[in-house]
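Note that one protein chain of the assembly has been removed; the remaining protein chains are unaltered in position.
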Amino acid sequence: MKVLNLAKQALLAASLCSAALQPANAQTTTPAPAPASGGPVDAASMQDLVLANRVLTDLNVIDGFGHVSMRHPANPNRYLMGRSVAPALVVADDILEYDLDSNPVDARGRASFLERFIHGEIYRARPDVMAIVHTHSPGVIPFSVSSVPLRPVFHLGAFLSPGVPVFEIRDSAGQSNMLVSNPALGKALATTLGESNVALMRGHGSVVVAATLPMAVFRAHYSNVNAQLQTQAMSLGGPVTYMEPEESKKTLGVIDQIHGRAWDLWKRAALEKMPGK
Amino acid sequence: MKVLNLAKQALLAASLCSAALQPANAQTTTPAPAPASGGPVDAASMQDLVLANRVLTDLNVIDGFGHVSMRHPANPNRYLMGRSVAPALVVADDILEYDLDSNPVDARGRASFLERFIHGEIYRARPDVMAIVHTHSPGVIPFSVSSVPLRPVFHLGAFLSPGVPVFEIRDSAGQSNMLVSNPALGKALATTLGESNVALMRGHGSVVVAATLPMAVFRAHYSNVNAQLQTQAMSLGGPVTYMEPEESKKTLGVIDQIHGRAWDLWKRAALEKMPGK
Amino acid sequence: MKVLNLAKQALLAASLCSAALQPANAQTTTPAPAPASGGPVDAASMQDLVLANRVLTDLNVIDGFGHVSMRHPANPNRYLMGRSVAPALVVADDILEYDLDSNPVDARGRASFLERFIHGEIYRARPDVMAIVHTHSPGVIPFSVSSVPLRPVFHLGAFLSPGVPVFEIRDSAGQSNMLVSNPALGKALATTLGESNVALMRGHGSVVVAATLPMAVFRAHYSNVNAQLQTQAMSLGGPVTYMEPEESKKTLGVIDQIHGRAWDLWKRAALEKMPGK
Partner (left out) sequence: MKVLNLAKQALLAASLCSAALQPANAQTTTPAPAPASGGPVDAASMQDLVLANRVLTDLNVIDGFGHVSMRHPANPNRYLMGRSVAPALVVADDILEYDLDSNPVDARGRASFLERFIHGEIYRARPDVMAIVHTHSPGVIPFSVSSVPLRPVFHLGAFLSPGVPVFEIRDSAGQSNMLVSNPALGKALATTLGESNVALMRGHGSVVVAATLPMAVFRAHYSNVNAQLQTQAMSLGGPVTYMEPEESKKTLGVIDQIHGRAWDLWKRAALEKMPGK
């Protein structure tokens, strides 16, 4: 927690610094001026973000909907995410940069996701988070509407420990259109997420966070796999043995060490399918 | 409802007008003369209908059976649908035009679906409906034979609210061959559907309607997805939280706004697989 | 039943006739001479049998195991089936001809399936049957080991009426290797099948029969689909409405009329994947 607090302070400092660096001619009229860019992003990071969109589609974690973002590598107050298009179709030119209020830096006519506030508010609340996936994946949605909690049943789901909170949008928005479509709802979701790696969104899907983009993809996929395994295990009728919190904690170190093996495989498969690869 | 009544009156007027425009030399002998055409259909609409057949197959909503139609863009008393062939094989030349009695305008030897009356009678009863899908999709059939109702469990299934009626063909036809193969059964199904977006057909499948073709495809697919999610959620054993009617109502606006994103993705994938694309 | 008895008499007559036509120089030493051929088979029938092997694999009805046969078009006392190879790999040269004792006419070193007696004995007992599929399909096996009977839940499963008997090999063979690997077990299975279209084999799979090859493929596939739908419907927990016997009977006529639509689709897809098509 101490580390986290330090990180939060650093983030705050960076935020103030970033504000100080706003161009002098920033307009004060309505609409607010577009935020300044966090600077150029290296091609490899950009390509990884493009590929993450396609990998998540290949894994059936997202379909025509859902999105994945990463924090700007050079500026913690900016993040990068595709425009409002099916993730399977995203190319580098579709990537927009946003500030943490989820204002686009340079939209150039490209439409933004209505739910981009999920990303901005979690990046603000969680300085340790460098990548976020929002899914409607079929394994996890049943747990978002059930009284039965999603729990880690196998080692690759260890990141579900110590718990997977469920965001009930009715608590913040009453009878709503179900979308996290403004800063206040984004903040409420971030509060529900707390220090967890995954939160379910009731009747909607999930949000998954990690310190790297490959790990966010890994967790989004294995959340879905773990959910399906738990559903099957429970259907057998007998008692189910879940991972102990300490087992999960120790297993996180293993996943850190091995998750690149899956990312390499998924990335290669996605690259092979890209036109003009 | 007032809007709907106005629309119904407009449809009636158009119908009378259309009748007045029948060619003077229309034959009065048996068999009845083929109805007049509603006029040429633009190539883009025609291609969308061809692609809808293939998209629905790719999504496993329909297989060798099932069908999709659209109302004639220029004449509300005509509709367009493929000949009696597996939807995955449909090309533009397979599209027939029908009047609302489901008589083909110009069959040219092309066989019609036995159940085309589903389409004709719903277009007659529901002037707001511009496209219809009839499916045997695997997620929804279990709900067609169960006492458990299909209900919206996630936001993309909001169109299942306020309810999904089940058409029991025994009530109209007694011990039948299960097919909606004449106008009377088509009317009975349309009556069961009422103002809903989806009706289940007991021991058979579903019928899905919408104001546009992409939305009909969207609803057919997410009916199937929602059904599978509900089945899984119920299997967990605890109570399930469904969408509230008001949530569903508000979410319909969201789906209006975003469903094109899925259609673009599906259409592009289907186009890439068409020979001589 | 009268028609069936007539057919049985015709079969018997043909059988005697066939015996009379045995070449004069037939050897009487052990091993028994190979039976005479029923004559050449037209290329289209042969190709349909090859394609049926591949279609059933594409539909996940059979995998590396399972087999499909057809009665010889010109001689009711002969049948045709692939050699002992994975069905997905079968080509015309792999098709062997057998008599109803399941002796190959001209093996030319090609190995026969251990369970070919399933086919020979059913063709002997059921003159109306022209094609047979033996599957290990995943939907039906659970019903082969459960006290819950497989029943028609939707119209495309109407051929499961009036009932699906289960062959318990222990009743004939005690503790066995589970295979129908001799004439006596083939006869026992044929007796269990009786006049049904499908029989389950406990802890093993199913046998599906029809008056044409496309219909046998259709029934093998929709047995599997119906089984999965029934499993899902039962999992919802409420009472399930099954097809009434009279509904099923009437629906058989519909399936007769429409099943070619599916066969055309499946055949075309299989053809497109054959090398040197």
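Here the chain labels run A, B and C in written order, and each chain numbers its own residues starting at 1.
We take it that contacts are C-beta pairs under 8 Å (C-beta built on N, C-alpha and C of every residue); 3 or more make two chains touch, one makes a residue touch a chain.
Predicted model, so just to flag it, every value in this text is computed and none were measured.
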The chain left out here touches which displayed chains? A, C
Residue among C:32, C:114 or C:184 touching the omitted chain: C:114
Of the residues A:106, A:128, A:195 or A:244, I need the one that contacts the missing chain. A:244
Answer key for C:74, C:148 or C:274 versus the chain not shown reads C:148
Considering the whole complex, not just the chains shown, which residues of chain C touch the missing one? 63-65, 84-86, 88-89, 114, 136, 138, 141-148, 170, 175-179, 202-205, 231, 234-235
Tell me, which residues in chain A touch the chain that this view leaves out? 152-156, 158, 225, 228-229, 232-233, 235-244, 246-247, 250-251, 253-254, 257-258, 261-262, 264-266, 268
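The rule we apply is simple: only the chains that are shown with their structure count from here on.
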Chain contact graph: line, ring, star, complete or other? line
Taking each chain's centre as the mean position of its Cα atoms, how many Å separate chain A from chain C? 52
Among the residues of chain B, which ones contact at least 2 other chains? 235
